[in-house]
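Here's the structure, in structure tokens; my notes come after.
The complex appears here minus one protein chain, its other protein chains still in place.
Showing chain A:
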């Protein structure tokens, strides 16, 4: 933002005619050092660098305890084992437990899949409606509804999944039991609808009007314009919105902890309860896990896996947007 320009040109020296005089010869380069400015800039840089420090802190806090964890548990056993009995048995012993993390991972992915089945059609439908069909007045009323939905605390969603949605679904699909993966999955789907809808709507609104007008001029109706012109043009933004929705669902804690129970179970049946990765972390953290015990270390192992998964998902999303972004 600093102005660094020098203009040194007076009457032309070479010819005998005068060119337009271009102002006095002033050197606008900074004359003195301003200490205040430098201190402030240093503070601003520091604040921006804090985010890097936080990332490094996250990586260190998650990965440092892993050396101890993996000196007792094989990496293969952890990643591919199908039984997780860390919460049981002798608290101080490494040997009487099964350390296969797959049950937690499958539970997370079953609930994420259910959430996506709810959130993708609803979110994209809402986005297309708001961007292509709704009048400005309808938009003004409907957009705050999405914002309110986004603002409801997840612990409230979890409580509703447990006390209202589960009994309702139990009646419809004929299953008993307090915990299941269906109810938290569906409620979590509604939780990520605002994310998917508002980001996709941004992407669709960014498609220039000229493309729509061209489509109309060729005789396409509104549906064809939306589906064949606007949707493909906004695809990178839409995919990024869905991917961000996935990473929010994978990392969501309260709904899956409250709604799906605390029983690690390797199952794809959504009418059964099964503990997710975040659910395990929350359970261990709210119970007692003495520092240095096997259970305490397992918290960091599951946390690292969760962090790496969401990081991977997020990098895919950023890459997709960069690669397929069309600048109009």
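Annotations
The rule is short, and it goes like this: a contact is a pair of C-beta atoms (placed from the backbone, for glycine too) under 8 Å apart; a residue touches a chain by one contact, two chains touch by 3 or more; residues count from 1.
As a convention for this text, contacts and distances are computed from a predicted model.
Remark: of the listed names "ABC transporter ATP-binding protein", "Phosphate transport system permease protein PstA", "Cytochrome D ubiquinol oxidase subunit II" or "KipI antagonist", the one matching the undisplayed chain in UniProt is "Phosphate transport system permease protein PstA". Touch with the chain omitted from the figure is made, among A:79, A:117 or A:152, by A:152. Remark: the omitted chain is touched by one listed residue; of A:166, A:215, A:278 or A:298 this is A:278. Residues touching the missing chain, restricted to chain A, are 1-3, 34, 36-37, 40-41, 43-52, 54-55, 57-58, 60-62, 64, 121-122, 124-126, 128-130, 133, 142, 144-149, 151-160, 162-164, 190, 193, 197, 219, 221-224, 226-227, 244, 247-248, 250-254, 257-258, 278, 281-282, 285-286, 291, 299-300, 303, 306-307, 310-311, 313-315, 317-318 (touch as defined at the top).
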